[in-house]
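With one protein chain held back, the other chains of the complex are shown just where they sit.
Showing subunit A:
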Amino acid sequence: MSGLAILIPIALGMGGLGLAVFFWAMKNGQFDDLDGAANRVLIDDEEDAL
């Protein structure tokens, strides 16, 4: 029983943390442009130097 008192809050806390991170990511527009994010990887940064 004493183990549960520690483990359950940990499980809930980790789940809650995941949820909080998801909300944060959504508010910051991380999911606004998924196709763009996939394409931006391919942009060549070297071009600036030319």
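By our rule, contacts are C-beta pairs under 8 Å (C-beta built on N, C-alpha and C of every residue); 3 or more make two chains touch, one makes a residue touch a chain; residues count from 1.
By our rule, contacts and distances are computed from a predicted model.
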Listed names "Na+/H+ antiporter subunit D", "Long-chain-fatty-acid--CoA ligase", "Cysteine desulfurase IscS" or "Cadmium-translocating P-type ATPase", with the criterion being the UniProt name of the chain not displayed: "Cadmium-translocating P-type ATPase"
Positions on subunit A contacted by the hidden chain, ascending: 1, 4, 8, 11-12, 15-16, 18-19, 22-23, 26, 31-36, 39-44, 47-48
